[in-house]
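Only a portion of the chains appears, each positioned as in the full assembly.
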Amino acid sequence: MDILLEFINTTGFAAMSPGNAIMILVGIVFIGLAIVKDYEPLLLVPIGMGAIVGNIPVMEGMAMGVYDHHRWIIEDGGVEYQPGSVLSYLYLGVSLGIYPPLIFLGIGAMTDFSTMLSNPKLTLLGAAAQIGVFATFLGAVWLGFTLPEAGAIGIIGGADGPTAIFLAAKLAPDLLGAIAIAAYSYMALVPVIQPPVMKLLTTREERLIRMKPPRKVSKRERMIFPIAAFLICALIAPGAITLLGMLFFGNLLKESLVTERLANTARTAFIDIVTILLGFSVGASTQADTFLKPQSLLIFGLGALSFVIATASGVMFAKLMNRFLTDKINPLVGAAGVSAVPDSARVVQMVGQQADPHNFLLMHAMAPNVAGVIGSAIAAGVLWSVLT
Amino acid sequence: MYLLALTAAAANPQAAPDALPQALVIALSGMLIVGSALLLICLFIATMPRILAITEKFWPEVEEAHGGAAHPESHVPDDDAVLAAIGFVLHQEFQRQLQSDGPA
């Protein structure tokens, strides 16, 4: 009968803490939002299922979670390898920062920089939105986080999941779960957060501005761009080499026209595999005891703030630029500078059409949108260089 | 934004950690770097068409169609199945044509 009792002890019903139950509910809500509202399902479904799996309480001594790492111990003058759990191996791609650059490879192989090439001044809007990153960084320092922690929290404002994970793994591994969840949550909530800010800061006349259709960009321009843009970014901010190297490598595979099969795999099977592993293991890292802390709430608060500031900065900078331009920019387009590709560009389109159903801003919004990805990666590179 | 943060810090000076001034410099120079990188990209993009217009005279952009054609192995389709299906339809068609020609 002892063994039967032992069995019952191994079941999870007894060990289930309220925290675990909350996190399992959070996971279910994530999956529900993905299915019902179609918010970033490729991220929320894996993260949600990961959160459910990661919060099943396990008997002491059974190594099954993401934090049950492999170890090397010294025994009898030799080094003994002690294996970790399966989830801990999958999580290595997160903690060592390997998955994010591979995701960027696939994003590069998907991204069409044409609209940015045809209207270069929109690039600046992608820079303006990074004010959200640095303002949040300041806020986090002010709230008492250390400088590296604050840097990792600030990058949530970059609205770029892989970048946030990459920087958090380097600067504040303990906060990685909270930062990743915050980043992806707000990226999913872009259609909820951005519209009020955008409407508040623009007049109806501004929202009605129509922009000139983009010019046709030559193949040669699109081939040269990834190499040149990489060199510019890398020489100015070498900390961004890994992320931007992969992003522009992927784009070169696409635009070179002679490596189509590699580009195709990078943007399908390869990015899908990495997305599955990244999402699931990030989700599984949200074990209640490491995740449910006051700190995490602060991080969520700062994250929301950073999205608001980033959106506002993009819109305001577009209005500022309009003072000097003859071909006016519709300031809504500035909101796409936060990246969250392609959701924030879709939001721009939607808010624009509420004012004028015949105004198609989507294509124009893609330019600051992809520029925002580059901007956030540079910001991450800068924060990494200075704070390590 | 910086102002906002500054004000906040000023309003609550005791709470502001010692790292805040340093953080402010980091934030300002970081924003400067991001801005200058994207500004350089913007200037580069704006200039590129003009430079290419010059090089175009010496080295015209021919229609480089080899990309797709040169790597037939990347097409995983199944030509066979498709061709078989099409073949079947064409066959049906020709049969019909023969038949309808016959009586006519």
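Descriptive notes on the structure:
By letter and in written order, the chains are A and B; residue numbering begins at 1 in each of them.
In this text, a residue touches a chain if its C-beta (ideal position, glycine included) is under 8 Å from a C-beta of that chain, and two chains touch if they have at least 3 such contacts.
All values reported here derive from a predicted model rather than from experimental measurement.
For the assembly as a whole, chain copy numbers read A x3, B x3.
What we mean here is this: only the chains that are shown with their structure count from here on.
Here the CA centre of subunit A is 18 Å from the CA centre of subunit B.
Taken together, the subunit B residues at the contact with subunit A in this complex read 1-2, 4-5, 8-9, 15-17, 19-20, 22-24, 26-31, 33-46, 48-49, 52, 61, 64, 66-68, 70-71, 73-74.
Residues 116-117, 120-121, 123-124, 126-127, 130-135, 137-139, 141-142, 144, 146-147, 150, 218-221, 224-225, 228-229, 232-233, 236-237, 256-258, 260-261, 264, 309, 313, 371, 374-375, 378-379, 382-383, 386-387 of subunit A touch subunit B in their complex.
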